[in-house]
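Below: one structure in structure tokens.
Only a single protein chain was left out; the remaining protein chains are all shown in position.
Residue numbering begins at 1 within each chain, and the chains themselves are lettered A, B and C in the order written.
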Amino acid sequence: MTKYSDLEYLRLSKGDKFLYRLKCFFSGIPLFFKNLILAIASAFKKLGLAVAHEAADLVNTFKNGSVPTRVSYAVMGFGSFCRGQWLRGLLFLLMEIIFIGYMILAGGYWLGMLPSLGLQGPEQVATTVTSLRGGTNTVYTTVYHDNSFRILLYGVLTLFFIVAFIYTWRVNIRQNKINDQIIRSGKKIKSAGDDMRSLVDNSFHKTLLALPLTGILIFTVMPIIFMILVAFTNYDGTHNGFSNNLFHWMGLNNFNEMLNWSSGATSYAATFGEVLVWTLIWAFFATFTNYFLGMLVAMAINKKGIHFKKGWRTILVLTIAIPQFISLLYVSKMFARSGIVNNFLMDMGWIDQAHLIKFWEDPTLARITVIIINIWIGIPYLMLITTGILMNIPADLYESAKIDGASAWQQYTKITLPYMLFVMGPYLLTSFTGNMNNFNVIYLLTGGAPTNNASSAPGTVGYTDLLITWLFKITQGAESKYYLASVVGILVFVVVAVISLVVYNLLPSIKNEEDFQ
Amino acid sequence: MASVKLTGVKKIYDNKVVAVHDFDLEIADKEFVVFVGPSGCGKSTTLRMIAGLEEISEGTLEIDGEVVNDLQPKDRNIAMVFQNYALYPHMTVYDNIAFSLRLQHRPEDEVYEKVTNAAEILGITEYLMRKPRALSGGQRQRVAIGRAMVRNAKVFLMDEPLSNLDAKLRNQMRAEIILLRQKLNTTFIYVTHDQTEAMTLGDRIVIMQDGFIEQVGTPTEVFEMPSNLFVAEFIGAPKMNIIKTRLECKNGAYYVTPFGVRIPVTGEKAEALKEKGIGTQDILLGVRPEHITLADPDCESAIPCTLEVNEMMGSELHLHVYTADESRLIVRVPTIDLSAATRRELVYGKALQITFDSKVMHFFDPETKKNLLL
Amino acid sequence: MSEKDFAVPQKRHMGLKASKIISNTSIHILLAVISVIWLIPFVCILLQSFRVESTYQVGYVIPKQWGFDNYANLLKTDFPRWYLNTLIVALCAAVFQTFIVLCMSYALSRFRFKMRKPLMRFMLILGMFPGMLTMIILYRVLADLGMTQANAVPGLILVYIASSGMGYYVSKGFFDTIPKSLDEAARVDGATRLQVLFKIILPLSKPIVIYTILTAFMGPWGDYVFAQYVSFGTSAGKNVAVGMYGWLTNDQINKFYTSFCAGGVMVALPVTVLFMFLQKYYVEGVTGGAVKG
Partner (left out) sequence: MKKLVALVLSLMMVLSVCSFASAEGVNIDVTIWVAEEIKDLTAAQIEEFNATNPYGITFNATIEAVSEADAATNMITDVEAGADIFCFAQDQFARLVQAGAVAKLSDESAAWVKENNAAGVVAAATSGEALFAYPLTADNGYFMYYDKSVIPEEDIDSMEAIIADCEAAGKFFSFEMESSAWYLASFFFATGCVSEWVTDDDGQFIEVYDTFNSPQGLIAVKGMQKLVQSSSHNSSSKGAEFASNSAVVVTGTWDYVTVQDILGDNMGVADLPSFEVDGVSYHLGSFNGCKLMGVKPQVDSVKAEALELLAEYLTGYDCQMQRFDARAWGPSNLAAQASEAVQANPGLAALLAQSPYSLPQGQIHGSWWDIAKVIGDDVKDATDEAGLQLALDNYQEKIAALFTLSDDVKFGWTIIGTCNSTDGFFYTDYNGETRSNWGEDLPMEKVSVDTWKSAQAWDIEAGAEFKVRQGLSWDNAFPGDNFKVEEAGYYYIVFNETTGEVSLEAAE
């Protein structure tokens, strides 16, 4: 396509400008992905180089390392001890001991079982015993053997531990290298005391991050990895890995089961498609209705000449205070077939009992209702946030606009809106993805209802089901197909990631930071 | 009380941008050194490296002969005044000043002593119980200084302390800083972009550009003997006139030919040129506006030119003139030298003759931009 | 053309006052309507919680007989126990989570270390995984630690605080707005990073601290899904959400519907009170950090 210079661009008509921008955008996309791929490639390259470098460094360190350094390759922390850094030495040594101990006692077993996920499931034994009732009786007991679930879990944990150990080992080597250098240059080595002191000062961030990161590692990263792995097994209600059947690795079969189109409209893929589409629609409306209406309310409250501003705000903010499981559950009951709303309408005589409004029974209506109720939930937050930003818009912008003869509406569209969109771009993105995974609202309001009869996928998909609620229902359903749920989970991640990636790279506030600053 | 020594100090950021190139400087005890240069020349970075707020990429920094590269700011025993004062908004003036002392667990009455006495010196005693936000710019500035004073640190660092003040306050504070310096009499390192501050405050001035030191010297040195074009233009206001011309050397006699007018170079300048053995060549001729004078038409070294703008500065006039070949010059004339009548005539389009003699000339090499006489 | 230029301000000038009055009054009305809509459900819950004549769901709102029976009934159920559980969990979560979040965001806002950017990017990506499924595995972990069913409370606390580091955005955004030169000044004045945090940053971060506490408290206070996952098969380990959700199942709702309302009021009360007092800070916190994060 032809690229215009700025001046040429300015001469274009409105329509052409728009078209041109559109073209630029779309012609930009392939480039974007190209760059993405290149970036990934280079990242791998970097990784490779880094590894190579590390390896080389290890060898060199050993070659021209002092005796303690060399010993430290086998006995971690030895070098540190020799140089009076008892604290580090102790920690290193402890790590090594614990590691070896663990691997011998338990880690070996878990690791060994990981490839098979267990060899022997539970078995039922019939034992003929002298019965308490007198006489003999054949009693059935169960002997439990391997537990696929635990194997997978502790297998992964063990892998984590090994990585951690290798890292500490590496650190221990590097320490020694540094110490060697310091000794050569004749400076004095940091003492345990120095280490301690630096932990509250120049390397204070390590202290700060240690706890949170460990937490995240064990309670977020590890489960996610586990979840991903489950997608490659046949873990479900009939293969729960312990009390009935073990589960095993299935390769890509599950993805095939989820994504192949062979059986057309009744295939899971079709269901996934429908749910995905609705999820996106939902996320879009949930985000933008809240955003604009919230902004509107904020502006209304902050308008000059509006009384008891604080009062209005308080009322709205208070609704944030009430836990959602109460408000949402109650509201869902209010809109039920024989709920308060319908009754009210009947008392008003606007409808008769033949034409009750089926808020939760009619697919389209149900979808609209959840979006509206979501507005009811979301506006207070948005009102708060936007209030803050509206305050930040420099007043002189409006004054100059007024002088240039802009009407209130023009002021809104030409100043307020661009400014807000610019500042809140990232926020909108996050809340969009957040809404895609907005479990509470859907689950507590409709639980996905009304059911989508056409679908044959597990978890009885409903018309208001988001991917997230659906995958939850899959795990809860009759067959509780955890593996399918994980597949859905992974797909959700892919969708979210792609969306954020693309949008993030188009956001003005990311591209040109300076505007409005 | 301490000397500061920087040897080959370098600052390289992660993105491989070099902010400060090998910086060598020895600052004597009790000396007042000013880092001056346009913004982004690396002066603040250097200061922050001395303070320990920026890591030193290369080279060594010694305070009192001790290498302090790896020391935390708090262990370097320095005091610093920040451009935006950096007062702790949640503390009263008193607590602000007392903060550092309390961190050292000094006894409260000693703290009281020092704080009140500092407040005394700075004349902010009546504000001690106020919060910073209730103070005017100048008062905040004083508090910031007070906070630094009470530490009686080895080195006293100031990062553009006056740049946030209006012109009047700035002059006043400048004077106070000079007084303060006499009271404290310790080593000062002062960063500014304003050459007037530099000239008035510094024992020595370090002029920097793009991370390089251009010249180090006393105000007089840098003013009279700028090592290169940049310094020459940077120091002095309005800035030095630079005239592209030619230096002629006819049997031992030098003269320059600005705008075809022949001005002989005599006296010490001529001596110096001779010593350097400089012959005929193109040069950049520098003349400070205040050294140009209005000449009578008949004077043979008079340069004809036309008046464009006449700025009345009170004690003096700044005349912006342009010569036949459209090159612009600035002339600074003391008001008293001109009769009211002549002054009235100085309006747009008035034809003038200007001249200057050789002792005010600066010769620069067109290529290297270096001062030929150095 | 030039006419128009004049016309516009002219027109404005004419009806300025009148139009202002009209628009303002209409806005007032609008706001009034909105507030009513926003309050209705809570008013309904409140009213129904005082209904005596029947305990099941009915089509009308205003009770025929008023009384505190439903609240009295709460005491007969395990509600107090659930309430206590929830309170403990929420309080602990509030304390530790705030601590962790502040550590995280302070470090990420003030230190420039090698892994900073990658770390933040990594956590961004982590956030894109749906957390739902990890419940299954978290349950197993807790079960093996003996922190489920009757001892669900410590388990819940652990899980809530463990990953709370992920939610550092808002408070980091807030910290970023505190000028760095304050830290530097303090450090030159002889403060360690630790002292800087406690003597300078925290005193200046009251809003965000309170905001974090509030949110950290409300999360567990209303959490249903995970709580029910770890506390099944026992009444002792449930939190209010799980317990009261049980009252809405088909075989219970007839007996417990109004109790649910009463319980709802009891649950909403403390948070509402907190908000009444801390609203200012909450708002500051949201607006201060939320967007910059």
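Definition applied: contacts are C-beta pairs under 8 Å (C-beta built on N, C-alpha and C of every residue); 3 or more make two chains touch, one makes a residue touch a chain.
Since the model is a prediction, treat every value here as computed from it, not as a measurement.
Undergrad: Which of the displayed chains are touched by the chain that has been omitted?
TA: Counting the whole assembly, the omitted chain is in touch with A, C.
Undergrad: Among A:80, A:202 or A:234, which residue is in contact with the omitted chain in the full complex?
TA: A:234
Undergrad: With respect to the chain omitted from the figure, which of A:3, A:23 or A:145 is a touching residue?
TA: Answer from the full complex: A:145 touches the omitted chain.
Undergrad: Among A:60, A:116 or A:137, which one is in touch with the chain left out?
TA: Selected residue, touching the omitted chain: A:137.
Undergrad: Which is it among A:60, A:253 or A:392 that touches the chain not included here?
TA: Checking the options A:60, A:253 or A:392, the one contacting the hidden chain is A:253.
Undergrad: Any idea which of A:54, A:194, A:361 or A:399 touches the chain not displayed?
TA: Per the contact definition at the top, the residue touching the missing chain is A:361.
Undergrad: What is the set of subunit A residues that contact the non-displayed chain in the whole complex?
TA: Contact residues on subunit A toward the absent chain are 105-106, 108-109, 122, 124, 127, 129-133, 137-147, 234, 237-238, 240, 242-244, 250, 253, 257, 262-263, 266, 337-338, 343, 352-355, 361, 449-451, 453-454, 456, 458, 460, 476-480.
Undergrad: Kindly note down the residues of subunit C that lie in touch with the hidden chain.
TA: Counting over the whole complex, subunit C touches the hidden chain at residues 54, 56-59, 139-140, 143, 148-149, 229, 232-235, 246, 249-254, 257.
FYI, only the chains that are shown with their structure count from here on.
Undergrad: If you count the C-beta pairs in contact for each pair of chains, which pair comes out on top?
TA: By number of C-beta pairs in contact, the leading chain pair is A-C.
Undergrad: Return the chain whose centre of C-alpha atoms lies at maximal distance from the corresponding centre of subunit A.
TA: Relative to subunit A, the chain whose C-alpha centre sits farthest away is B.
Undergrad: Suppose each chain is reduced to the average of its Cα coordinates; what separation in Å results between subunit A and subunit C?
TA: 19
Undergrad: Touching two or more other chains, which residues of subunit A qualify?
TA: Correct list: 201-202.
Undergrad: Mind pulling the residue numbers of subunit B that touch at least two other chains?
TA: Subunit B, residues with two or more chain partners: 72.
Undergrad: Taking the touch rule as given, give the residues of subunit A at its contact with subunit C in the complex, in rising order.
TA: Within the complex, subunit A contacts subunit C at residues 149-150, 153, 200-202, 204-205, 208-209, 211-213, 215-216, 218-224, 226-227, 230, 297, 300-301, 303, 305-307, 312-327, 329-331, 333-334, 338-340, 343, 376, 380-381, 384-385, 387-389, 391, 405, 407, 423-424, 426-427, 433, 437, 439-440, 443-444, 467-468, 471-472, 475, 482, 485-486, 489, 492-493, 496-497, 500.
Undergrad: Touching subunit C in the complex: which residues of subunit B?
TA: 48, 51-53, 72-74, 78-80, 82-84, 86-90, 99-100, 103-104, 147, 151, 157
Undergrad: Contact residues on subunit C for subunit B in the complex?
TA: 179, 181-182, 184-192, 195, 199-200, 203-204
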